[in-house]
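Read the structure below first, then the notes.
Here the complex is missing a single protein chain, while all its other protein chains stay put.
Labels for the chains are A, B, C, D and E, by order of writing; each one numbers its residues from 1.
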Amino acid sequence: MILPIFIASLLFSSSYAAVQDFCVADLNGPEGPAGYSCKKPAKVTVDDFVFSGLGAAGNTSNIIKAAVTPAFAAQFPGVNGLGISMARLDLATGGVIPMHTHPGASEVLVVVQGSICAGFISSANSVYFKSLKMGDIMVFPQGLLHFQINAGRSSALAYVSFSSPSPGLQILDYALFGNNLPSELIEQTTFLDDATVKKLKGVLGGSG
Amino acid sequence: MILPIFIASLLFSSSYAAVQDFCVADLNGPEGPAGYSCKKPAKVTVDDFVFSGLGAAGNTSNIIKAAVTPAFAAQFPGVNGLGISMARLDLATGGVIPMHTHPGASEVLVVVQGSICAGFISSANSVYFKSLKMGDIMVFPQGLLHFQINAGRSSALAYVSFSSPSPGLQILDYALFGNNLPSELIEQTTFLDDATVKKLKGVLGGSG
Amino acid sequence: MILPIFIASLLFSSSYAAVQDFCVADLNGPEGPAGYSCKKPAKVTVDDFVFSGLGAAGNTSNIIKAAVTPAFAAQFPGVNGLGISMARLDLATGGVIPMHTHPGASEVLVVVQGSICAGFISSANSVYFKSLKMGDIMVFPQGLLHFQINAGRSSALAYVSFSSPSPGLQILDYALFGNNLPSELIEQTTFLDDATVKKLKGVLGGSG
Amino acid sequence: MILPIFIASLLFSSSYAAVQDFCVADLNGPEGPAGYSCKKPAKVTVDDFVFSGLGAAGNTSNIIKAAVTPAFAAQFPGVNGLGISMARLDLATGGVIPMHTHPGASEVLVVVQGSICAGFISSANSVYFKSLKMGDIMVFPQGLLHFQINAGRSSALAYVSFSSPSPGLQILDYALFGNNLPSELIEQTTFLDDATVKKLKGVLGGSG
Amino acid sequence: MILPIFIASLLFSSSYAAVQDFCVADLNGPEGPAGYSCKKPAKVTVDDFVFSGLGAAGNTSNIIKAAVTPAFAAQFPGVNGLGISMARLDLATGGVIPMHTHPGASEVLVVVQGSICAGFISSANSVYFKSLKMGDIMVFPQGLLHFQINAGRSSALAYVSFSSPSPGLQILDYALFGNNLPSELIEQTTFLDDATVKKLKGVLGGSG
Partner (left out) sequence: MILPIFIASLLFSSSYAAVQDFCVADLNGPEGPAGYSCKKPAKVTVDDFVFSGLGAAGNTSNIIKAAVTPAFAAQFPGVNGLGISMARLDLATGGVIPMHTHPGASEVLVVVQGSICAGFISSANSVYFKSLKMGDIMVFPQGLLHFQINAGRSSALAYVSFSSPSPGLQILDYALFGNNLPSELIEQTTFLDDATVKKLKGVLGGSG
């Protein structure tokens, strides 16, 4: 029986060649435009490909009554380089995921519990929104403003997936009012009045 | 108030420029390597971006006690060109999604109900499998053999997402025994004996 | 002299093979996720690769005292499929290009006349802005909110280039207040009050 | 003669800019999703771009009477980042390259000696196979199960090229029976019976 | 036996989803930036994936004593969309493939008969060339000037593969002297003198 010899020689070459099957993120290594450095294959275990952090509801005891729990490459190193990631959305009654974009990915959402009104606005300025019931899925094209609102009388839960391991997340209000962007620049570039800007900066912790 | 003039001129240009925000599949148009042709933007509605076909359980009254319901570009035209798609997995008690690959995408799975033993095998011939509980997610790198088995005593439900709108699906048994690939070629290339091949061809409807 | 024979045979094959050198957009053909269909190579002339539409200043007699003139694939078919496009920014004294994103491209800007205060906000909510003088260039990463303001006492002119032939353009105010997105949804997802929303809808032509 | 000054200044900038012409793999540096780190350009020589390892026949004194000799990025660092690689297939009389996939690349094969019966199975479960004679080429789309069998009475030799520097290689029998994947899981996911699985595990060195 | 029901339902969905496994070129359909339109899957046969046109030597009875026979998407429709293609190089004794580039692909060459001196020049202006013997392979990074010369006393044969189905081919002499590019422009942009330009235009059939 000579087969094992053949197998051993193939094993040698394929184990080298297989390095690009996956690239579990080494969060401490150098990062490049395509993602994090890869953990050494010999140290990779099944636990690198499994993530339990979406198993518990996020804390919705806040003003938006909602929470986003990400499983991007930074939280779930197994997705690094694989063109995909996930997040969990919890919306208590009345909860809202405010207007936001993902600069680097398209998103698909599945409603697992409750009902959600979700929508996005296109570059051509068309508005697409609908009330989704349990089991419905909706896709949000890359980079466009979109939102999700609990449309029912009980908690809602959705899982969202992204076409990138690092989709980014830019929440409109937070981007405008939650940092040190000078009020004058905000007002000039959004047509919002000074009182509105100052009030929202107060709420969202912005300065300037 | 002169702003509307500004807006109107921008509208004109951006409506042209926005065509690539999305490309809802026109399943009757020519298809290219990057996907289906785009439906005319003027005919696109929110219903192109929403799909309800994953809302009902697949029929698991079959020998594998399981069902896969896809929401790929062919079923859900809104994902065409957006680098993402989904499917629903239903596993009755004892249900199995047999060994398979997706030639064109990585996959991430979230367990929504029950528990599932899932695993994959790498090019370097390492095996990664684990029993997943509700809320756990697992990623399967592109093109590798993988499987899902109901690991509990009740039905299990999972949603899977893919890093392509057309990930493809090659089920091992079906590819080997469910078509007209001559038995002799199967035997030569898999080391399976003739009786086994013939028996599985009988079960899976293969000829030759 | 036998060379022409060789050349003729190579010409034959290379003229076939060369089709992918470029793909000048046929705006009337089917469109796909990668862009417009290609004009037949035999009908392509140098004028497909040259565009004069950025040679004249845009009309800045409007409330923002500014104008954006695009040379995307829809206006400049020669860039289709080539991963690049341009636009011209004119800013009269006091002019502002309001907060906006390009969902599908990064942008680089060069100041050709005057001075411009430009900035963007990252997913990590950091603000990067600076006053640019003639000859300075600045890059805006894909999908992030950014703006440009005339920072001088005379007109300013900039050319911007994009990493896509169809970068898209989503102007924040226009997306929020210039369409039929219901005021209630805007208010819920932006924390803006009803009076502000209604006022801006009035200015920007929105309904609902 | 002032030209050298011009040249020198261009040299400076272009030598910096040229780094991305190629990225010869530094197999000891960190690896990322796009491939290996680059060797310093100053240390690169023509020998990084030339590989002689495919010049000798692989050892076919084994049960499959065949050998695969790869020139992937791990063996031939010059192809790193260039979207291409090669391998050599030797098939003694009666030799077989068993059913396998390349998870990360399409493949094109050219028969250089002898004749080879080659085929693949699509996601739609169609079978495409043909007997190839010397000089014929055949393409195998990414990720699909395929095989090659010596179809003649003498040795056969083929060169195969891949659309990735690290295509991966997953040999079906080896993936199923050459590791520690528990027999029970194999049986449940392939419909093979226990005796068949155990027998092949014995041959291929698998445990569990 | 209920399995066939399961299989039939999967067949339905996967046959739809599988369209992107391959996209055999329909040379008469519209072409886009990603390649040719796809032939209907039902009309695809194994002959679309096999090409015999490289089986015969090209005609080397010409001034360069060499021939290039392409198997790009235009000649070999099966490679459309698959990121790979091939060509055959025949070099009679003294034969030369003149200095050229492939604008859209990297290339890997394997010497099947004879010996070949091959080389390329990088953006950093380094020269890499070597005499290759039978079985040696060499890679040429995308877009760089390169050449192949018969380095032996008998005919040489090589197969080359490309990282694109439509790599393009720009032969330097042909680009400069084989068309209607005005001599004055050639002279200004190459520093060649008028007599040299005119002489080579005569040889290569150029005008202007």
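Please note the rule applied: a contact is a pair of C-beta atoms (placed from the backbone, for glycine too) under 8 Å apart; a residue touches a chain by one contact, two chains touch by 3 or more.
Since the model is a prediction, treat every value here as computed from it, not as a measurement.
Chemist: Return the single residue from C:Met134, C:Ala151 or C:Val203 that touches the missing chain.
Modeler: C:Met134
Chemist: Of the residues listed, C:Ala34, C:Ala74, C:Val96 or C:Leu144, which one is in contact with the missing chain?
Modeler: C:Leu144
Chemist: Which of these, E:Gly119, E:Gly135, E:Gly152 or E:Pro165, touches the one chain of the complex that we don't see?
Modeler: E:Gly119
Chemist: Hey, which subunit A residues sit against the chain that's not shown?
Modeler: Contacting residues on subunit A, toward the hidden partner: 30-35, 58-59, 61-64, 66-70, 72-75, 103-104, 164, 166-171, 174, 178, 203-205.
Chemist: Under the stated touch rule, tell me which residues of subunit D contact the chain that is not displayed.
Modeler: 1-7, 9-11, 13-14, 16-21, 23, 26, 29-30, 32-38, 80-81
Chemist: Where does subunit E touch the missing chain, residue by residue?
Modeler: Touch set of subunit E with respect to the missing chain: 96-99, 101-104, 117, 119, 121-123, 125-127, 129, 141-145, 147, 149, 168-170, 172-176, 178-181, 185, 188-193, 196, 200, 203.
To be clear about the criterion, only the chains that are shown with their structure count from here on.
Chemist: Pick from B-C, A-C or A-B: which interface has over half of its contact pairs in common with A-D?
Modeler: More than half of its contact pairs match A-D, so it is B-C.
Chemist: Need the CA-centroid distance for the pair subunit C / subunit D, whole Å please.
Modeler: Chain centres of subunit C and subunit D, defined by C-alpha means, are spaced 42 Å apart.
Chemist: Counting only Cα atoms for the centres, state how far subunit B is from subunit E in Å.
Modeler: It comes to 35 Å between the two C-alpha centres.
Chemist: Going by the touch rule set out above, which residues of subunit A reach two or more other chains?
Modeler: 11, 14, 17-19, 21, 119, 122-123, 125-126, 129, 141-144
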